[in-house]
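The complex is shown incomplete by one protein chain, all other protein chains being positioned as in the whole.
Moving on to chain A:
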Amino acid sequence: MGDTAALLFSVLMDTLGYWWVMIPTIFLGLIVGGIPGFSAANTIIILMPLTLAMDLQMGLVFMVTLYCAARMGAGIPAILVNIPGTAGAAATPLDGYPMTKQGRGQQALSISFVSSAIGGLLTTIIALAAMPLLARVGFYMHAVEMIVVMLFGISLIASIAAQDMIKGLIAGFLGLMIGSIGTDVVYATPRGTMGFLELYDGVPLIPALVGLFAVSEAFIIIEKKVILSKKGQEAMENPSWAATFEGVREALVRWKHIVWTSIIGLVIGVIPGAGASIASFVAYQQSRTFSKTPEKYGTGHIEGLIAPESANNGVTSGTLVPLLVLGIPGGATAAIMLVVMQYHGVSFGPSLFQRQPEVGYGMFMAMAVSYLLMMLTIIPLSRYMSRVTTVPTIYLAPMIISFTLVGAFVPREYMFDMYLALAFGVLGYIARRTGYHVAAILIGVILGPLLETYFLRALKKSEGDITVLFSSTIGNILWVALVVSLILPAVFDRRRKRKELVTP
């Protein structure tokens, strides 16, 4: 115990010594996270010659910092201009962007930064302390259990549909149908690809994300002078530090919410193959379910912004756990880190902490220090970043469209993806104008293929026996929890109405 504490202290000191690497990397991460199509994973790949030239610890600090900062950065355009840069930030604009339109963009950014940093820092500490235990989660969360986890996220469609049941369900089913395009996961048979090679691997997420959210929004805001409401314009005329601190305070007073939702992210993050998109939707759905004011979600509700941001940063620390303890990368960025670390002679797996404990602890320490530094360096920037919302839409809308089209192009470098983003933009525009919720479509597009993968895997394992869905104890507990979380909002609502009737 004493030896571990001494080692941790020594690793902390070493990590702090790399502040000069971390601070510029934080800004690099914010930029790549904020640009749709870029991510920590592809940036590490692009900069791999540089990373390989660094010594082991510096390379590790660089990659981990970039990973954390990119995750946080993805929330910035999602909040300010409705462009989620990654699938992990897809739930962020649900409440972040309405806050911006109300002229509370500065507060929204502060809330996002504080939730991300505290959520990330807290889950890093938990992961560090409970690593062996957390690594076991993957041993219990198999295909059947993951189907139920997916359904938690997909049930958000039902919540959205509650406002207009038929339209909500149609939008959700449309999303699921779009999500089923591509080759099947068992025999690789193409379905619904319409002969386009570009759709063999399914509908690419970034064009769908930016098209449905950002391009369609650009078509709508062009009809106005600025994206802000009248009240919002007044609020944004005199940005002040007070608004930044108000956001910080609003996030801090909801610390329990940050803790709870970031732990959801951590637990989902430690499951190999699960990712930030699942975590952010599940956290949002859970936050809404247990809220006393579920009707406020989607209108610029603070808890609705905290939940996905805390959760997707919880995933960041979670993905390191299977990598370090089991040698299995939990996500794409962790997989790239594995390649780089292997070049440095690090062999991940159960004996890593016996052979090179400084590497294992060093990664978590780098994560903790980078979250601390981010809190200090990024929060003050919210005041200046939020000014983008005051740009007249005649400039902003074309900028959004060109920015997002480039973002759609970047991950695969296909012109097709730019056309696809435009097509999703038109679809999103029609949906908005006719009262269909684009978020319901998007949930289907993002979570549908994942649900199908786990579903087919479970059926293949059971040789087609559908009762396999109820064959595991943890799975059954999750089923009950799912049913409860679907019923609870109605129960709360009924109780609230009864209370209102009793109270004169």
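We take it that a residue touches a chain if its C-beta (ideal position, glycine included) is under 8 Å from a C-beta of that chain, and two chains touch if they have at least 3 such contacts; residues count from 1.
To be clear about the criterion, contacts and distances are computed from a predicted model.
Peer 1: Looking only at the UniProt record of the hidden chain, which name from "Putative transketolase alpha subunit protein", "L-lactate dehydrogenase complex protein LldF", "Indolepyruvate oxidoreductase subunit IorA" or "Tripartite tricarboxylate transporter substrate binding protein" is the right one?
Peer 2: UniProt protein name of the non-displayed chain: "Tripartite tricarboxylate transporter substrate binding protein".
Peer 1: Which listed residue (A:Leu16, A:Ala129, A:Val186 or A:Ala242) would be found touching the missing chain in the intact complex?
Peer 2: Here the residue in touch with the unshown chain is A:Val186.
Peer 1: Could you tell me which of A:Val11, A:Ile26 or A:Ala41 touches the chain that is not displayed?
Peer 2: A:Ala41
Peer 1: Which of A:Leu8, A:Ile23, A:Val259 or A:Ala332 touches the chain that is not shown?
Peer 2: The one listed residue touching the chain not shown is A:Ala332.
Peer 1: At which residues does chain A meet the chain that is not included here?
Peer 2: 41, 45, 48, 138-139, 142-143, 182-183, 185-190, 197, 200-202, 272-273, 322, 326-329, 332, 335-336, 338-339, 342-343, 345, 347-351, 412-413, 453, 457, 460-461, 463
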